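A single protein chain has been removed from this complex, and every other one stays in its place.
Note that the chains take the letters A, B and C in the order they are written out, and that residue 1 is the start of every chain.
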Amino acid sequence: MIIVMKPEASQDDVNQILARIEAKGLKPLHMPGAERVVLGALGDERILAELDLEAEPQVESVKPILAPYKLVSRELHPHDTLVRIGNATFGGGRFGLIAGPCAVETETQIMASAKAAKAAGATVLRAGAYKPRTSPYAFQGHGPDALVLLAEVGREVGLPVVTEVIESGDVELVARHADALQVGARNMQNFALLKAVGRAGKPVVLKRGMSAKIEDLLLAAEYVLAAGNDQLILCERGIRTFETATRNTLDLAAVPLLKAKSHLPVIVDPSHGTGIRDLVIPMALAAAAAGADGVMVEVHVDPPSALSDGPQSLYPDQMLALGKQLEALLVALGRSL
Amino acid sequence: MIIVMKPEASQDDVNQILARIEAKGLKPLHMPGAERVVLGALGDERILAELDLEAEPQVESVKPILAPYKLVSRELHPHDTLVRIGNATFGGGRFGLIAGPCAVETETQIMASAKAAKAAGATVLRAGAYKPRTSPYAFQGHGPDALVLLAEVGREVGLPVVTEVIESGDVELVARHADALQVGARNMQNFALLKAVGRAGKPVVLKRGMSAKIEDLLLAAEYVLAAGNDQLILCERGIRTFETATRNTLDLAAVPLLKAKSHLPVIVDPSHGTGIRDLVIPMALAAAAAGADGVMVEVHVDPPSALSDGPQSLYPDQMLALGKQLEALLVALGRSL
Amino acid sequence: MIIVMKPEASQDDVNQILARIEAKGLKPLHMPGAERVVLGALGDERILAELDLEAEPQVESVKPILAPYKLVSRELHPHDTLVRIGNATFGGGRFGLIAGPCAVETETQIMASAKAAKAAGATVLRAGAYKPRTSPYAFQGHGPDALVLLAEVGREVGLPVVTEVIESGDVELVARHADALQVGARNMQNFALLKAVGRAGKPVVLKRGMSAKIEDLLLAAEYVLAAGNDQLILCERGIRTFETATRNTLDLAAVPLLKAKSHLPVIVDPSHGTGIRDLVIPMALAAAAAGADGVMVEVHVDPPSALSDGPQSLYPDQMLALGKQLEALLVALGRSL
Partner (left out) sequence: MIIVMKPEASQDDVNQILARIEAKGLKPLHMPGAERVVLGALGDERILAELDLEAEPQVESVKPILAPYKLVSRELHPHDTLVRIGNATFGGGRFGLIAGPCAVETETQIMASAKAAKAAGATVLRAGAYKPRTSPYAFQGHGPDALVLLAEVGREVGLPVVTEVIESGDVELVARHADALQVGARNMQNFALLKAVGRAGKPVVLKRGMSAKIEDLLLAAEYVLAAGNDQLILCERGIRTFETATRNTLDLAAVPLLKAKSHLPVIVDPSHGTGIRDLVIPMALAAAAAGADGVMVEVHVDPPSALSDGPQSLYPDQMLALGKQLEALLVALGRSL
């Protein structure tokens, strides 16, 4: 429920309403704006109906939040939320470029790949320490050692780092080393993990599940925001369809649709979204043209030797080309990297 | 089979090889290039193997066409094919903008909508006379009368027209009135229709079927080319997936993928691809950024009154905005409308 | 609109109502039942509203047909429709077994395959004369010669025949030779073809399209019934999904769902539905257990030599086993082959 206060409402009036919401066992929200204060109340609809705030003299209007997701919805929060990872900003017209290898393999590999990302204009470094793999016999990541290495390399090249966390028990450790936490597509509905990253106090990149509808993704994000963290970036990375010519089907229409429904920034991962190196640059440009707040791409100093995702990783010179083309495109659209 | 002749091969040598191919009951192809002549031979693989052209002194090399589609493949035809509809050109770096209402409804409606398209920079006018509709009780188009009206309006506003044909028996009539023939998504594997439009001598816009893989689309195009018509434009218009927030899932990665596999121009229909008016402009821009050779959009002088596809039709002022934004984007990418 | 007459209504009363319906330009339907007469009126909803039949003294009740498909709906026609192909009956508890090779290849092949089908208890023989193929270079069927041969073999083994028609222009010829017409999955929304088979006066087997929703299939059937033919069998044959281990995903839940929504018989094609020979028998049994009114399977005297669909064709001894197992299962379910 959204409660718009009258312009003349005092802080006392506001506090009184918030107290009434809380007294009913509902969750109160306080959103002071330039012109007037907007309050929110979340919880059981029958109890919300009992609040009867329309009758309050300092309340201008009350309306329900129609979307099943509340905190995530633009209904409640009309302005763009800006998410900051280190010095990089996503949302509100700002575009972020996240790049790096699929996994931290060796010190040489991660350092060279990070430099390639940085040289191309990346604003955040990505690489995996824990890799969720379809087969138990596939490379599962180097774990805690990789976390330490990634953090060191990030400091050295001057980029904040984002890395995936795959279990709620690991959240604290990963949050100690990384600037942002990634929840992968396979874990988008691992609700225990979502709650844990919601409590961790670090920005979150939440990837859309392979069979997640737009609404499922927004409800997954709602778990994180409901746990107290609104520094969340939504990431479209392709859905599973009948088409086998690409690894997934990148659903770029999700970008303007998500941005219409939610105030959260939306980025695109064209590497997993296509699985084919030569499609990464055109799809990254397309994502920017569709209004994305950033892209996340895989780059590797030597893709053929990569322990995972080699076929979809850019070569360093392709990464450079991507940076330049993205910049030209963003300028044409009145934006900037 | 692709046969590359030596630079010094004479026309006589070429003719001799072509005659040998034909004598075996195979289809010979003659593709003279700037530096050397390339020949093709299509047909049963066992007979191809019997040709034994490697032994010919004027033949430099012989290689099989690996793709199941042959005439459509870039293997056989490395350069972009340019398709011309009236004065509009698609392919080879040229971008075409096809616009118009879903259907020809009334003279006033089609004229006003056509002018809105023209004003925004459209190079081809689209509108349906025959509408394939899921329900037998839905508006099925005004048929032959609509064809005549569309042609008149096209002449008056100075735009060539493309319109859908839904049955092989109608191809001749539609080809008499239209500058290009459209084969719709539901008919992409109506092979009788594909053969008929292949023989009609008019450019064809072939839309991808709702459940067609990339390869299915290219093989459907092969039916048209095999019938003697290489003036064909491939059109991505969204596939059917589990996502219901949009009418279809627009598969923009298909654009660079199709262009890698085929020499034919590729355009995108963001109106059917999304089904939502507000997503049409961002997805049209994304299509251009992904490398499409054009877009096809629905515009209607009064969308709420449209007999079909109202919710996905642009208003005239949105159409104007699209034209301007497309131009800015294409310039930034070093191309032009 | 469904109009239930009072038990005491006379034939004159009925005729009068039918005349009023017709006078409004609507389509009148007459469905005499054991206890009372039910009438129907189809057409534009606004005109239906003007009829005002509730006020008629001999009319007991009037209710709208809610489904977008009308003639096909159980709302209008609560009892099962029985469809007869030769002596075989589908629907109303009767189970039909359609079997035969994918295509008519040679006289020896079709005769031996037909005998294998007959020996296993098949009640209808199937085989294709016209094959809609994804590639223009694949075997397209032997056409009119195959039609003649199929009809002869059917007579000789004593089985009615069903065969696919792929173009409205061929309907008359195919109807002359076959006992029933099949509309294939790729043509499920070839509306010109649906109208033509609706007018042909022969039973129709309508296969679900690869990306057709249940409602799309019922609306496609509505085209045939609206053209005057209610001898139509719906056929589930698998839909296209992300799963690639089978050729299609056989949607058996469609069987009880279609039977709840429509009075038409529903059969299942487990050969195309799976594409794998060893899955055909279990899925045919599952179809019967799910309540299907029949199955259609591919059997070939020598599957490895088949010109099409060899990997999904049963061997004659598997066909025999299927017949026996189906019979045992149907008996257990209180039904019979």
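Throughout what follows, contacts are C-beta pairs under 8 Å (C-beta built on N, C-alpha and C of every residue); 3 or more make two chains touch, one makes a residue touch a chain.
Given the structure is predicted, the values throughout are model-derived calculations rather than measurements.
J.: From the touch rule at the top of the page, work out which displayed chains the omitted chain touches.
T.: A, B, C
J.: Looking at C:Ile166, C:Ala226 or C:Ala286, which makes contact with the chain not pictured?
T.: Answer from the full complex: C:Ala286 touches the omitted chain.
J.: Can you say which of C:Glu172, C:Glu243 or C:Asp317 touches the chain missing from this structure?
T.: If we include the chain that is not displayed, C:Glu243 is the one touching it.
J.: At which residues does subunit A meet the chain that is not included here?
T.: That gives, for subunit A, the contact residues 42-43, 68-70, 132-137, 166-169, 186-187, 189-192, 209-211, 216, 219-220, 222-223, 226, 240.
J.: Just the residue numbers, please: which parts of subunit B touch the chain that's not shown?
T.: 240-242, 244
J.: Which parts of subunit C face the unshown chain closely enough to count as touching?
T.: Here the touching residues of subunit C are 211, 213-215, 239, 241-246, 249-257, 260, 273-274, 276, 278-279, 282-283, 285-291, 328-329, 331-333.
The criterion applied here is as follows: only the chains that are shown with their structure count from here on.
J.: Would you mind pulling out the distance in Å between where the CA atoms of subunit A average out and where those of subunit C do?
T.: Computed value for the inter-centroid distance: 49 Å.
J.: Per the centroid of Cα atoms for each chain, what is the distance between subunit B and subunit C, given in Å?
T.: 35
J.: In subunit C, what residues contact two or more other chains?
T.: 240
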